[in-house]
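Of the protein chains in this complex, all but one are displayed in their positions.
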Amino acid sequence: MSLAIGVIGAGVMGGFHARLFAEEISGARLVAVSDPDPGRAGASAYGAQVFAEGLELIESDLVEAVLVAAPDAAHHELVMAAIRLGKPVLCEKPLASTVAQCREIVEADAGRNLVSVGFMRRFDPAYREMKAALDAGRIGAPLLMHCVHRNLEAPRWFDGSMIVTNAMVHEIDICRWLLDTEYTSASLTQVGDAGDMLLAELHTDRGAVVSVEMFMNAAYGYHVHAEIVGREGTVAMAEPAQVRLRRGGAMQAGYSSDWIGRFADSYRLQDQAWVRACRSGRPCKDMATARDGLLATGYYQQLVEHLPAGGGPLTPRM
Amino acid sequence: MSLAIGVIGAGVMGGFHARLFAEEISGARLVAVSDPDPGRAGASAYGAQVFAEGLELIESDLVEAVLVAAPDAAHHELVMAAIRLGKPVLCEKPLASTVAQCREIVEADAGRNLVSVGFMRRFDPAYREMKAALDAGRIGAPLLMHCVHRNLEAPRWFDGSMIVTNAMVHEIDICRWLLDTEYTSASLTQVGDAGDMLLAELHTDRGAVVSVEMFMNAAYGYHVHAEIVGREGTVAMAEPAQVRLRRGGAMQAGYSSDWIGRFADSYRLQDQAWVRACRSGRPCKDMATARDGLLATGYYQQLVEHLPAGGGPLTPRM
Amino acid sequence: MSLAIGVIGAGVMGGFHARLFAEEISGARLVAVSDPDPGRAGASAYGAQVFAEGLELIESDLVEAVLVAAPDAAHHELVMAAIRLGKPVLCEKPLASTVAQCREIVEADAGRNLVSVGFMRRFDPAYREMKAALDAGRIGAPLLMHCVHRNLEAPRWFDGSMIVTNAMVHEIDICRWLLDTEYTSASLTQVGDAGDMLLAELHTDRGAVVSVEMFMNAAYGYHVHAEIVGREGTVAMAEPAQVRLRRGGAMQAGYSSDWIGRFADSYRLQDQAWVRACRSGRPCKDMATARDGLLATGYYQQLVEHLPAGGGPLTPRM
Partner (left out) sequence: MSLAIGVIGAGVMGGFHARLFAEEISGARLVAVSDPDPGRAGASAYGAQVFAEGLELIESDLVEAVLVAAPDAAHHELVMAAIRLGKPVLCEKPLASTVAQCREIVEADAGRNLVSVGFMRRFDPAYREMKAALDAGRIGAPLLMHCVHRNLEAPRWFDGSMIVTNAMVHEIDICRWLLDTEYTSASLTQVGDAGDMLLAELHTDRGAVVSVEMFMNAAYGYHVHAEIVGREGTVAMAEPAQVRLRRGGAMQAGYSSDWIGRFADSYRLQDQAWVRACRSGRPCKDMATARDGLLATGYYQQLVEHLPAGGGPLTPRM
């Protein structure tokens, strides 16, 4: 029997996940959506039950597993409730906004593995091929990883630290996963005066260095790039566009305007892997766990302390 | 409730579809697999019922919809049986091996729309982006389409005409669909003495010309490419690989060794669209119909008459 | 001592060659320019002597070697004059407009090797790397060559046959040179009604086939592309642009608006090789000879007979 899923939050991300569970994920069915705005909830419900409160949804007997796409501040309470009821929960990043809250979740989830965190890049085919090439020894021992993370434009509600907490948190997780390593120290350079560009250098406990360009107002599109440099070669992402247009004096390869355009398939593959894991009882080894969520929050909180520019140790205390 | 699907044939293609319905398609469940070889059927069944005979599977009350991946010669009988029982059927190409058989299916399916044909390239994201660019007027009126279809190596059972009937049939369908046109005449040039390379030129009723290179022993990989040249620009496929490896003196973008590697996601998207259409009762406008299957067979049968090299009219009689 | 060069014709091509000899070619100096328009001649002369008549320039004692960039109709007389005076001559294509004139030049030049023809693509680094890869066996025996030749827009003085005589003549020469072969037959397909697009198929005496798209109004830029398909792989031109601009939603690789932008360095390398050959007395093996010029004219004259669309034998009579 398929897994009965409730989605909490019907904003951009929640609505996107609701559609996936209703239309694209095998072995799942969307049974409930909650949002304080009933119109928004209804628009994403595909005929499923609508709740005003996330906690109500979690407690409903209709719901076997929960996807949390509520505002960040609510994550902790919702995830804890799901754990209490023994229901698997996939929480959009961040797991929680403070290290203390994350730690509480890790402890509550210990030995149960009910909690997953939505670092969907781990399911992106390009990152996965990079990891496969690395793990197969095609590029030798990794020394350096270059990351570029450019947004078309910063959202209006953007403030200085969000460049780390909201955006760079993806690089923090994906590089840990790709390189199978932890960070030991970091330095940050703010580029320009606008607070929308950052150059970060992360040092790892296995010797490799991660260099990250974060640019919130890249103007030309949403663009994520990465290259791992090893002792015997490098592996890098190709341009994401699947076609080339020759027009107006140039060959053109387009970019999405946002992360959903670039990572739509990663979300699908992540949600499919999560459903498969929930149904089989065998955790998906690539899915980010509560512990990964704790580490991501731990790292980004420490990085934020060094803003607008500076450096220091990163201590992944747990 | 999800759609109960039976898969007929547990070879490479049938096994691949069975896995999709068992693990990746929303709204479907795999309930039956048939194959004369019970071991092969069992290996693809994911616990579903195993049948020795396709007809038995079609007649089973377990099965609501049928995917036909049996040998070509059996397609006609199986599709007709499904129509008789009013069950939707998605038939791997070709719909049937003779025009007469295809016509019989088209007539039996008239007004019912139970039959779909597995021209999966219509769901390939690259072809779809090409069509979107064309339909949006980005390249102006189409004049010429270049197609390249290269296999790593011809299968052992390959004979001369299969370069058309088995491989080029995909170009026949996809160019009709992309350009929204029918063919009026064609010329074929056999290149070299081995019978494994063909250069075809297809003329259409809207004036555009399609040029196709077919090469069955390309040696370096499986590679499909296409470019549409219009009055204001062109649109072409990008290289399919998602990463670039720098190694051994070169930047490298890899190819699959076969069509499944290249088109795996197209099959998934096709099967998902078919399930959605079956469940909703609204046909998917992009899916190849019985009529499309008839036309493909009609065209390739006429092309085969011109082999090893020659030309003449193409008359899509129905 | 450097070679004293006179340039006949001060239009776009003549002016371009004059600048090369004045500023970029080692071992040469520009000593004379002729043009019926004295202003145009003067503007390209870099202080060298100006003549109104090409024959006068050839006869001048100042001039040791001659570049002919006069109108096509004058080529025969000018080249014959240079031969008569024993002066090396590099003639822009075509060598002459009729086969009879070309044959006369070939006979007059027999045993003297004074005549070269400006098929500059033979010096283009991309074509040369393609030839090197082919000759080194990197792609195995060649079977098929795809050529694309697109102009931004047809010049006003363009008439139907010029698509062959003026533009495709370059493909006629470069494919002979690359594949080291002669043509035996051809077929032409006119695409669309405007007479500005042609699809040609040339068959060679070594079994390989050459497919050429000619498009005089490609609208997006001047674009020449080629790929040779061999038994073990293929070799193709890369996009010509040396940089990638990310701007306005896309990564962009620009095209030149005309052939000089694309082939400027080929002209330089050709003119340098010619000067080196003249000075050393050792002919450059890659330079097109009078015989190559005769064959190019012989082939294109026969192709023109098949226009607007058709086919038949190509007989390189000499």
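We just call them A, B and C in the order they show up, numbering each chain from 1.
In this section, a contact is a pair of C-beta atoms (placed from the backbone, for glycine too) under 8 Å apart; a residue touches a chain by one contact, two chains touch by 3 or more.
Predicted, not measured: the structure shown is a model, and the values here were computed from it.
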From A:Ala43, A:Ala108 or A:Val191, the answer for touching the chain not displayed is A:Val191
Contact residues on chain B toward the hidden chain run 220-221, 223, 239, 241, 245-255, 257
In the complete complex, which positions of chain C touch the hidden chain?
2, 22-28, 125-126, 129-130, 133, 138-139, 232-239, 241-248, 253, 272, 276
For chain A, the residues touching the chain missing from this view
140, 143-144, 146, 187, 189, 191-193, 197, 199, 201, 203, 207-209, 211, 213, 215, 217-220, 229, 231-234
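The definition used in the following text is that only the chains that are shown with their structure count from here on.
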Copy pair chain A, chain B: interface residue numbering same or different (half cut):
same
Could you please state the distance in Å, as a whole number, between where the Cα atoms of chain B are centred and where those of chain C are centred?
44
Junction residues of chain B - those touching two or more other chains:
232-234
